[in-house]
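Here the complex is missing a single protein chain, while all its other protein chains stay put.
Note that the chains take the letters A, B and C in the order they are written out, and that residue 1 is the start of every chain.
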Amino acid sequence: MPTAGAQGMTKRRMEAFSDGVIAVIITILVLELKVPHGESVEALAPVLPVFLCYVLSFIYVGIYWNNHHHMLHAMRRVTGPVLWANLHLLFWLSLVPFTTAWMGENHFAAAPSALYGAVLLLAAIAYWILQQLIIASEGPDSLLGKAIGRRDWKGKLSPVLYAIAIPLAFWSPLLAQSIYVLVALTWLVPDRRIEKAVETGNA
Amino acid sequence: MPTAGAQGMTKRRMEAFSDGVIAVIITILVLELKVPHGESVEALAPVLPVFLCYVLSFIYVGIYWNNHHHMLHAMRRVTGPVLWANLHLLFWLSLVPFTTAWMGENHFAAAPSALYGAVLLLAAIAYWILQQLIIASEGPDSLLGKAIGRRDWKGKLSPVLYAIAIPLAFWSPLLAQSIYVLVALTWLVPDRRIEKAVETGNA
Amino acid sequence: MPTAGAQGMTKRRMEAFSDGVIAVIITILVLELKVPHGESVEALAPVLPVFLCYVLSFIYVGIYWNNHHHMLHAMRRVTGPVLWANLHLLFWLSLVPFTTAWMGENHFAAAPSALYGAVLLLAAIAYWILQQLIIASEGPDSLLGKAIGRRDWKGKLSPVLYAIAIPLAFWSPLLAQSIYVLVALTWLVPDRRIEKAVETGNA
Partner (left out) sequence: MPTAGAQGMTKRRMEAFSDGVIAVIITILVLELKVPHGESVEALAPVLPVFLCYVLSFIYVGIYWNNHHHMLHAMRRVTGPVLWANLHLLFWLSLVPFTTAWMGENHFAAAPSALYGAVLLLAAIAYWILQQLIIASEGPDSLLGKAIGRRDWKGKLSPVLYAIAIPLAFWSPLLAQSIYVLVALTWLVPDRRIEKAVETGNA
């Protein structure tokens, strides 16, 4: 079917572009690790908080790439709104290097910790919008619609937790950061639902 | 047909290279958001104008990727001039991070606002040249030729508006910026013409 | 077989993402070569040690890309753990520009030379984990399992040599660096085992 080929090409380029942007984001993160001026082991000390933030953000961007990869894998059709919802997600992800550096350089202060969560919240919302648009385009009875539809507890819980963490950061930054780490851990478990549906459903 | 395969490969690599360059441009944009020195919410204030410019430029680069994607989708043949016209377009797009930073850091002053428009104008002209070369190579009766040929009002209006905004920036930068925002909004609507032609025409 | 197509797509995107990240890492390395302030040939002198580090790191990242490329070429199935082990490898590789710059700017001092080795060691371990997970998923009788299984002396020797070089760096940085150069040289010889197995085995 010719249309399938055309859609395949469109999907391939949307994947390639997303891969490119996410690959650059994940690598640009490390540019915020400024080379220390001294040559002793102690000179590394001020880099440590930035490094810890780097690890967390690397994991977050990795989670997004992983989930994005699985979701697009199950997608059949690319529409105009899907392309823009995808760019919208990439926009918020592209701000992660900025919030990571601000939080790291200020030793996990209140405002930077809140902003870090705000960008995570906005990225989560953007991901949710993208997911809804894809489900709407594929239909609720589609492979993806069924896989996601039942219980998307992680996708629903994460934004709630970020929304709690943001005001909390002004009271206890450490508590907010603990929430960010916790949410990352729940996502590190791969999304078996889609994976399974794709494997059994078809390809 | 063997030639089709060869052209397919050439087109794929031209797409991949363009995707790579545009993905790096859109992500490098964010490097201009310098991490503020303070740790308070107020420390973010000087970043705000740069951020607003970042949003506008992200949308513009996104629009170019989107339109580029649709135009190449409908393209059948890659010629030498098309490859160079594509590099020419990427050249002007690659200057967007520079003009974005200059405009943002100078709080939308006159000269930076004019230069921002000048690069947009040159990118629009480069896109138009690329489009004409593709139509010339595909033929006016081709899928793309028919889709574009009828009424390309957005493609013709945008450079005119940029050309008006550039001198206007020296009189009222705000007016020039309003024009840039307005043009972006008209382009955010996806190019139904090509999309429809591809869907109905063939693939 | 539909699953083969699905797996092929997943593998393609994992390759594309890895290529993107490694391409950005290898190019970001050069950003650490700060442009000298003077315009004389002598002004280049302080850049020289950074340049030498750059050459070594470029070769190391090139070796990883080459081996990664060969290993994934022989891989048939992509699993969740493999995706994460791959991201884990990319994480350590992404730190190479940082350790390269620190070692180069401090003229090969003790601590930077040790850290350079530590990141190489962690990348080597990450590569080994990825390899083991792929073999576990493909089966010991698979193409890759057989090719690697017999004698992986380079993969086993390299981390041992890095582990020796790290403490050694505090005694004689030059000795540690010589080990890094030596290990790179052993890897520059392409991995004939996999290459041969793929060529004869099948494709």
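To be clear about the criterion, a residue touches a chain if its C-beta (ideal position, glycine included) is under 8 Å from a C-beta of that chain, and two chains touch if they have at least 3 such contacts.
Bear in mind the structure is a predicted one, so any value in this text is a computation, not a measurement.
Peer 1: Have a look at B:Pro36, B:Gly62 or B:Pro112 and name the one touching the chain we're not showing.
Peer 2: Touching the chain that is not displayed is residue B:Pro112.
Peer 1: Any idea which of C:Pro49, C:Gly62 or C:Gly80 touches the chain not displayed?
Peer 2: Once the missing chain is taken into account, the touching residue is C:Gly62.
Peer 1: For the chain that's not shown, point to the residue among B:Val30, B:Leu90 or B:Leu168 touching it.
Peer 2: B:Leu90
Peer 1: Which residue numbers on chain C touch the omitted chain?
Peer 2: 15-16, 19-20, 22-24, 26-31, 33, 35-36, 39-41, 43-44, 55, 58, 62, 65-66, 69, 73, 188, 190, 195, 198-199, 202-203
Peer 1: So which bits of chain B touch the chain we can't see?
Peer 2: Output for chain B: 2-7, 9-10, 13-14, 16-17, 20-21, 23-25, 28, 31-32, 80, 83-84, 87, 90-91, 94-95, 97-98, 101-102, 105-106, 109-112, 115.
Note that only the chains that are shown with their structure count from here on.
Peer 1: If every chain is reduced to the average of its C-alpha atoms, which one ends up farthest from chain C?
Peer 2: B
Peer 1: Based on mean C-alpha positions, which chain is nearest the centroid of every protein C-alpha shown?
Peer 2: Ranked by how close its C-alpha centre lies to the overall one, first comes A.
Peer 1: Fit chain A to chain B on CA atoms, both being copies of the same sequence, and give the resulting rotation angle in degrees, nearest 5.
Peer 2: That rotation is 90 degrees, given to the nearest 5.
Peer 1: Please tell me the distance, in whole Å, between the geometric centres of chain A and chain B computed from their C-alpha atoms.
Peer 2: 26
Peer 1: When the C-alpha atoms of chain B and chain C are each averaged to a single point, how far apart are the two points in Å?
Peer 2: Spacing between the chain centres: roughly 36 Å.
Peer 1: Enumerate the residues of chain B that touch no fewer than two other chains.
Peer 2: Counting only residues that touch two or more other chains, chain B contributes 20, 24.
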